[in-house]
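Would you mind keeping the following structure in view while I ask a few things?
Heads up, one of the protein chains got dropped from this complex, but the rest are sitting where they should.
First chain written, first letter: the chains are A, B and C, and each begins at residue 1.
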Amino acid sequence: MSDDHGHGHGDPNLAHHWDTMDQQVHAGKFGMWLFLSTEVLLFAGLFCAYCVYRGLHPEVFAEASKVLNWKLGALNTVILLASSFTMAMGVRAAQLGNKSQTSLMLVLTLCGAGGFMVVKAIEYNEKFEHGTVWIGHKNSITGDYNYSPQDKFKDVEYAYPAEAAEAAPDESEHGDPKLAALLDTTVTPIEPKLGGGIVQPGVAPSGLASDDGKRVTTAPKLQNMHIFFGIYFVMTGTHGLHVIIGAIAIIWVLIRNIRGDFTPKYNLPVDLVGLYWHLVDLIWIFLFPLLYLINLDPWN
Amino acid sequence: MGDHALPPGDWKEGDHVPHVVSWQFLLGILVTLLCLTALTVIAAKVHLGSTLNVGVALAIATVKATLVAAFFMHLYWDKPINTVILLFSLALLSLFLGFSLLDGMQYQDSVIKDYAYRQMTEKNYKGGWDPAAALEAHHHDAGHGDDAGHGEDATHGEDDKVEDDGH
Amino acid sequence: MKDNYLTHSRGFLSWALTLDHKRIGLMYLVAVLSSFLVAGIMALMIRAEHLAPGADLVDADTYNRLMTLHGAIMVFLFIIPSIPGALGNFVLPIMLGAKDVAFPKLNLCSFYLWIVGALLAVGSIAAGGVDGGWTFYTPYSLQDGRIGVIGMTMGVFILGFSSIFTGLNFVVTIHRLRPPGMTWFRMPLFLWGIYATAILQILATPVIGITMLLLIAERVMGIGIFDPALGGDPVLFQHFFWFYSHPAVYIMILPGLAIISELIATFSHKHIFGYSFIAFSSVAIAVFSFLVWGHHMFTSGMSPLAAMIFSALTYSVSIPTAVKIFNWLATMYKGSISFQTPMLYALAFIFLFTIGGLTGIFLGSLSTDVHLHDTYFVVAHFHYVMMGGTVIAMLGGLHYWWPKMTGRMYSEFWGRIGCLLVFVGFNLTFFSQFLLGSLGMPRRYHTYAAEFQSIHVASSIGSFTLAAGLFITLFYLVHSLFRGAIAPANPWGGATLEWHCTSPPPHDNFSVAPTVGDPYDYSDLSYDPATGGWVSKAGAKA
Partner (left out) sequence: MSLWDALFGSEGQLPPKLSTTAAEVDWLYDYIYWWCVFFFILIVAVMAYFMWRYRRRPGHSAQPSPSHHLGIELIWSVIPTILIIPIFYWGFTGFVALQQAPADCYKIEVEAYQWSWKFRYPTGANLGNKETPDAPYFGLHVPPGRNVQVILSSDNVLHSFYVPNFRVKNDVVPGRYTSAWFNAPYVDPDSPEFENWPPEAPTRLETKNGIYKVNAHRLFCTEYCGTGHSTMDSWVFVHESEEKLQQYLKEANDLWGKETLAEVGAELYAKNCASCHLKAGQGVVAPIFGRLSDNWGKEITVIDGASNQPVKVTVGRDYVLQSIQDPGSQLALKDYNDQGTPWANNMQQGLYPTLEAESYKGTEKQQFVGKNGLDAIVAFIESVNKQEDK
């Protein structure tokens, strides 16, 4: 059924069980899309966890997301979008048989991947320094938490009011304005929402306000703040892992391209790696607003 | 929408003829995506209420994702089956999300609010002081020692302090 | 012997690095049957322990590990890859008229991922064992001292990708490698079943992957998503787990249903009844299976609203399943039924699977499920479906395609004896467990109350009978490899394409492009006593 298509089997890139290159390419793309759908469903679990906990603790997400630096997030979005563009250009160049342009575009895409990971590393480092990380698991030997409430959460003091008084003086030393704002003991304006039969709407309850109408308290007492960071690290971590896998795949097609494997008739691997890379971008497009843009400060 | 000129080479029946998109078009998509990124930041800066903010952010993200999928990923020119696969996986995602969310929100009134807090902060919460045992020490009444099923004498040393505090 | 796929090339590497779907299928077969043997021995130890109420043979921790490993190995290492990985890999491209699956390298990769996953999962025994059941419910699986859980969940994650790659390969193969003439509605029903299974493998399995990753993250890092002590929600874990693991039940049973459709038609020598209803019922089961996962959680603290929705949706699965059984019976009507071993397994399947399916109604109904959930009733129910369904179908399929795979005929006499022992032993083992469960015996119990002993003993005796039947099967199959009669190309009178090529098939499957016709048209075939096989009348005349 096949060998009469002589031109098909003349091509070393055409596997023996395919009749034509067209068939092989479409099958490859079809398979890749099926694989991408598994990736979508892999992230579905993470999005589900995100939605459930945001639904349960909206205030935690609103407060905790302020610790994230949206500017770095936006920078990473721009980097990934640009690298997606260079990847699309790379695929175009491969289709046209322009080997050197393909290499250039793939290298540019790799730079995007590297840049993304560098920015991500800066962000992670910041979180670790301030202890704004997941809660940590109880150590089975000592009974302590790996990231114990006393040590790692002292800067933010969401879940543990008892330590608030001790933690509060430290925050200025860390110099993170977001943290300072979160811990601020003087400037948070009262939200005129206190209702019920006891306090008139729009009027600050006498005990909650000092004379200048500012909230006087130590810290917002948010339990479960660590869940946001747990989800943040798992989501961005899994995504970061995909960036690394994508970068490795790009290196692989880059080597093959330099070796001269690709022609206008056969450039399927570039196309498939491109699809994978665009999916990485696609997921970040959703992660960025969901994690970084929950509760930005309004225009001043 | 893209140039449709055949790439160089002699093309025969059965070869895969790729769809080549012009670089101007791809650049245009990139610029649109960057504009939408700026827009989503601006939208987040305007407080519309959390539900509406999330809605706007997700709507913009969906538009961006559609642009990437349709043009960078060539779905627009591909066989429709690939789009079907993507949509099918998205449908399952929403099914999974919808049911889990529906159920998770339903039973929240039965959650013990300080359970995690207690577990994380109070190592001595369990097997702690027992009223019966302490009262036993307090009254020095040895005649009722048979209800020690839940007694733990680990805190007996503290009982003197109870008295000290009291007096 | 003529050149065939077994003799095409020689040497260890020609097997270890083969891209031939038939060889990969055979390697899969050996691998999954080995894990069946391991997990089966564990099951026998469990049954031996239950001969008496107290702790006699093993202590509680050992029992719990045996019970967990039995479940996990059977589910993840044996049943899920069994029919698609072993029989599907071997048969699917030939049935379709293709030379191979779409991505042969991915196929081999899938097999080696299975090996890695299996090593990790079984290696968890060395790391202190795993208990808690194959469901890994939090927060128990997060408690101190269960390092084995990490290895096991990592293994499950990798096995998931093995399963995804197999499914992906099959979907692309069926879409893109159908030869001219092989339209969708000329595909044998086995392919429809495998196709529906493959879709489930692709779309459901990633969720178990992320669930296992989150479980590992929770266990190692403590991220607070599933652990209530850190503010997480253990019921959410159950949603995650069952979103995959309910479709996984259909990943296990759909290929079994698919094999039975082939067996019933071939051995009745009559066109399958209601082809399109059987084909679409496979797809319908696949779609509905995504909507019903909550019925594993009726008593787990899920909200009554969700329980109601899931109970209603659960019944939707029963309809296409019933349709299949009725169609098989209608196929037998006015047929000419021969009772060779594969057909005996197919008939046993109808008997057992009917029981398994009907008892599911008790569990899908909310108020009766409250009493029966997490008792031996559930154990009996899913063994009737998984073992009485999938494993019996797999044995049927194995006997059916054994001549094609090995080129040898097994002993028909011992085949029937084995089938009978398996059937009797199985019913004794698991029907008594229905009674145990409805009387209130909870599952996963190391010791039990004395009043349950007589039924437990009956169940254990049944399991030893079942094991005897399976060992007999193992012995005569292995024996046939060396002493079996040479198999004809078409020993049963099947009309699908795999019977058009020689036994065993040549390396390239088809030297001449096969003519694709109706896969259930037996009118052209007649029995040829000279070769012991069936030949085409048209071909004989020519």
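In this section, a residue touches a chain if its C-beta (ideal position, glycine included) is under 8 Å from a C-beta of that chain, and two chains touch if they have at least 3 such contacts.
Values in this document were obtained by computation on a predicted structure and should not be read as measured data.
Novice: Tell me which of C:H271, C:R416 or C:H507 is the one touching the absent chain.
Specialist: Considering the complete complex, C:H271 is the one touching the chain left out.
Novice: Among C:A52, C:C109, C:I216 or C:A322, exactly one should touch the missing chain; which is it?
Specialist: That would be C:A322, which touches the missing chain.
Novice: Going by the contact rule already stated, which one of C:R443, C:H479 or C:H507 would touch the omitted chain in the full complex?
Specialist: The one listed residue touching the chain not shown is C:R443.
Novice: Take the complete complex as the reference. Which residues in subunit C touch the chain that isn't displayed?
Specialist: Here the touching residues of subunit C are 60-61, 64, 131-133, 137, 139-140, 143, 228-229, 233-235, 268-277, 298-301, 304, 307-308, 311-312, 315, 318-319, 322-323, 325-327, 329-330, 332-339, 347, 350-351, 354-355, 358-359, 361-362, 364-371, 373-375, 434-435, 438-440, 442-451, 520, 522.
Novice: Even though one chain is hidden, which residues of subunit B still touch it in the full complex?
Specialist: Residues in contact with the chain left out: 107, 110-119, 121-122, 124-126, 128-132, 134-136, 138-139, 141, 144, 146-151, 155, 158-159, 161-163, 165-166.
The rule is simple: only the chains that are shown with their structure count from here on.
Novice: Considering only which chains touch which, how would you classify the arrangement: line, ring, star, complete or other?
Specialist: complete
Novice: From subunit A, which chain is the farthest off, judged by mean CA positions?
Specialist: C
Novice: Cα centroid separation between subunit A and subunit B, in whole Å?
Specialist: A distance of 12 Å separates the two centres.
Novice: How many angstrom between the C-alpha centroids of subunit C and subunit A?
Specialist: Averaging C-alpha atoms per chain gives centres 38 Å apart.
Novice: Centre to centre, by mean C-alpha position, how many angstrom separate subunit B and subunit C?
Specialist: 34
Novice: Hunt down the residues of subunit C that sit against at least two other chains at once, touch-wise.
Specialist: Residues 175, 203, 207, 224, 229-233, 236, 239-240.
Novice: Among the residues of subunit B, which ones contact at least 2 other chains?
Specialist: 81, 88-89, 92, 96, 100, 104, 116, 120
Novice: Residues of subunit A touching subunit B in their complex?
Specialist: Within the complex, subunit A touches subunit B at residues 5, 7-8, 19-26, 29-30, 33-34, 36-38, 40-41, 44-45, 47-48, 51-52, 55-56, 58, 62, 70, 74, 77-78, 81-82, 84-85, 87-89, 92, 95-97, 135, 143, 145, 149, 159-160, 162, 223-224, 263-268, 271, 274-275, 278-279, 281-282, 285-286, 288-290, 293-299.
Novice: List the residues on subunit C that touch subunit B in their complex, please.
Specialist: 175, 203, 207, 224, 228-233, 235-236, 239-240, 243, 290-291, 294, 301-303, 305-306, 309
Novice: Quick one: in the complex, what on subunit A touches subunit C?
Specialist: Counting only subunit A, the residues touching subunit C are 1-2, 15-18, 23, 26-27, 30-31, 34-35, 37-46, 48-49, 52-53, 134-138, 140, 145-147, 223-224, 226-227, 230-231, 233-234, 238.
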